[in-house]
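Take this structure, written in structure tokens, and hold onto it; I'll ask about it next.
Left out: one protein chain. Kept in place: all the others.
Showing chain A:
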Amino acid sequence: MAKYGLRTIAVLYLFFLLVLPVGLIIWRTFGDGLGPFVEALTSASAVHAFQVTLTVALWAVAANTVFGVGTAVLLVRHRFPGKRLLNALIDLPMAVSPVVVGLALILVYGRFAPVGGLLESWGVQVIFSTPGMVLATVFVALPLVVRAVVPVLEELGDDQEQAAHTLGASRLQAFIRITLPGIRWALAYGVVLCLARSLGEYGAVAVVSGRLVDQTQTLTLFVEERFQNFDQPAAFAAATALALIAVITLLLTKLLRPKG
């Protein structure tokens, strides 16, 4: 009996927490058929928000992939002073609220801050613009690639790399031909996670973007703004689109995981 009791509690818990809200969004989205859904998502603002989201996410994923692989190699294959500190710092974005990240970035890169002012004089606007949103997204998704790659790199060991060296391969050649293929599934897993996090980021981006409609509005900001303006069909349609993307990435990670 206890078994069924626990199951019932678990199912009810998930139902009210997850199934009901998400189900209702989908219900509301498609309540009037596919027409309004397509219409809401093809409006100029929605398409623009899609574009902004994609641009920011792709830059952030690219930056985090390069940084993530580099840092993972550094952490696993090298010994240097400050390694433990670096290791701890990597996880910091997980602990800090995204809003704080956004505010901190404004403090450094805002128009009236030293660094931001300097960049501004060179014609680069960071805050209330794409670079700032990329920075914020990079920050919040920082640990994902590193943490996916590190254990696999550790398990892989450095025997194969050393063998490649004795066969005449330079460091770069050994990395490209031996290390990278060895971590490819873990790297793909980390990249997909990073992409999902980047597409769904709200807090940090909300602060640094200034939420300028049709300029710095990402899909998550679009959902919020439409909802506040009582345009529920558009809000629900965009939310459903985001949920669909999340489901796809989830499926991708499930596909990638066993091989990692």
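Note that in this section a residue touches a chain if its C-beta (ideal position, glycine included) is under 8 Å from a C-beta of that chain, and two chains touch if they have at least 3 such contacts; residues count from 1.
FYI, contacts and distances are computed from a predicted model.
Only one of "aminomethyltransferase", "ABC-type quaternary amine transporter", "D-methionine transport system ATP-binding protein" or "2-oxoglutarate ferredoxin oxidoreductase subunit alpha" fits the UniProt record of the hidden chain, and that name is "ABC-type quaternary amine transporter". Contact with the undisplayed chain is limited, among A:170, A:215 or A:229, to A:170.
Taking the whole complex into account, chain A touches the unshown chain at residues 159-160, 162-170, 173, 177-178, 181-182.
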